[in-house]
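The other protein chains are all here in position, but one chain of the complex has been omitted.
As written, the chain order gives the labels A, B and C, with residue 1 at the start of each chain.
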């Protein structure tokens, strides 16, 4: 890595997450070269920041134009579709910071491919969804090239409220899987609690029902506060699609398998999300509740 | 119930919880007649508040001397041992407020027995442990006699930061079981997360490890903050004994069975707590982690 | 107990199981006094064996008329409804052999009640359903009064192909629960296998599909052979109602809880049966498959 701070950054993937992240950088005066599969979204961003933001025609063109390129693709499929073009443009002096949630293995493969072309690679999956992305409140869970981590800390600091370096490539993705395992289990636990309370004829609302009682106690947490009332209404507009949540639980179970760690609670949660995936895969992961709630229940 | 507020209250059970609760009442100037199996604890309290607090020789003597008696026994066994003496003294005008966490069925039985002697009965199990009991920050989850609930609201308000009335007898205990089901599942989820992170060689601490990442995210909650660091140290000094947590999960599963609600996540959590019960039944329920963590793990 | 063999036996409960069992005894020349809630069924049996079989008007009348009375009620509710009448007639020299599948605790209570009236009590729950009951191929799992066990061994030998004495009262019921736990888990395992095979587009039939492959291998067993093809057809005519199978799994889990034995597989099976209970409680326990099979699947 060069010692001086890069003056221009690349950004591939201007979707739900990427748009907010890129805007945080632009607001702080960073120059960006952006690319998006749906070019309209990239063009829209460039139109908002004409002095700072330009649109490239391919991921490779982004990489060619910038020292450091952030990639924020939402799925393994999207990541795999974009990576070859990115890779083609990598050469000595080029750095890639990948913010997607992928398996540790996939991160290792990408690092190896980038390193084979003398580039530097940092995994930086994020904890947080659309809202935190827009307000610069993400949490970056990094692994891989330590020097690159130090170079991009200012930018991670703009896009996030905290960032961590956990060591060798894969460590950041493993931490992300653990976080999502805990989160998925908790969503499933809340769903069972709401189901049981509903069946028992207890109020569930956040004024004087279960959600309020939970809020007042030691398990009070922002996710229950945000999602609980929506679950009762049957509103599962996606912040974090259920199919992605289930995929992360599966990856966490696979990681446990690799490491001799049995995770029976997570296995049960994964089964619940999997049972909900066919009908609710694109809904928010709170939709697991749709398969947990008493059958005769109608929204209160 | 008499319309005027009682001038004197009974309190049976001056244990970990009861002592803090009784002291809250005494601090606010309520006169108490107390009883405890280990009389020394009752005497100690009376010595601290000689003008307000006197010691009775039996639970029945407490009831005989007061219009309203609070009972705070920690287990079903303790409750069953004390109740006959309480019951014997019940007659018209006597009211019993039972704050133990028991099954809905047991609460119904006690209400029926009290009602058969013309007494009034309110179940008022609490959410919260030793700390909140001492500082008057419990949450009361009430069911049963509505008029009695209104009479004792001032005292519940002294001992707790919130109180709820959920309807007929049993409803409060059901809500308590749901809350403890969610809490037990969450503790188990945290334990699996810590186990997975440790096995993966990731830091777990609350400075720059998993606990810190969880604290910054949407699942951040007081229980993880309080218990997480202790779990890593192997410190399971009991706030909520594991055997009681497991019992409540079992009761929640039984409630689900009664109501046609399958709770597969909770069933897995219950199995984990049950597997830990023999060796860690008297430890805090966080000790479930001892059976989840990687075998070779030594405290960091 | 008298040393000489009884010349006449009582039989309370001439239902699906009891009828076959009673007929086995009659075919071997035993004299029976029978009682059934639906008196028509008892009368029908008496009409078939006019020299050997007479109908009593109450369970107590049966007990009063015979030294040894077999009880074969299908549920706890039926058993509890009949027992008071039975008990009332018990005195010294009277023996009760209860063949229902109840909890160990219930058996202990009944034994205590019978013993308090100087009677003898043997629990003798059976493994086997309608077919084996008719052909005298049941298996009796006994506990309680050893001398009574020896007295009725000839009759157990007529109704069953094997009988076991496992010791103190409750032991027979515990063994029954273990057997039904293994059986319930296996049914659930078969259901998951059929579901997975169907979803994978594999043939499942017993000619050249999964059921045939299973039949040829080390897990081949009569239950899979009998139930497998019916499950594929959606034929769940009850031999063993699902609600009873689920109840036994719950009792097995409770027994495990009492004994510090976590049974996570059985807990998952219980959750599956419980999820199926509302819609399929009166169907055969093979109907758990209805909630396991792929949603779009139509019978082949």
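What we mean here is this: contacts are C-beta pairs under 8 Å (C-beta built on N, C-alpha and C of every residue); 3 or more make two chains touch, one makes a residue touch a chain.
Here the structure is a predicted model, which is why all the values come from computation and not from measurement.
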Give the residue, chosen from A:111, A:176, A:244 or A:277, that touches the chain omitted from the document.
A:277
Even though one chain is hidden, which residues of chain B still touch it in the full complex?
264, 268, 278, 295
Contact footprint on chain A, counting only the chain that is left out:
250, 254, 256-257, 260-264, 267-268, 270-272, 274-275, 277-278
Name, in rising order, the residues on chain C that touch the hidden chain in the full complex.
127-128, 139, 141, 161-162, 164, 166-167, 171, 174-175, 177-179, 181-183, 185-186, 188-190, 192-193, 195-197, 199-203, 208, 210, 212-214, 216-223, 226, 252, 255-256, 259-261, 263-269, 271-272, 294
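Criterion: only the chains that are shown with their structure count from here on.
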Looking at chain B with chain C, do both copies bring the same residues to the contact (over half shared) or different ones?
same
Where chain A touches two or more other chains, by residue
264, 268
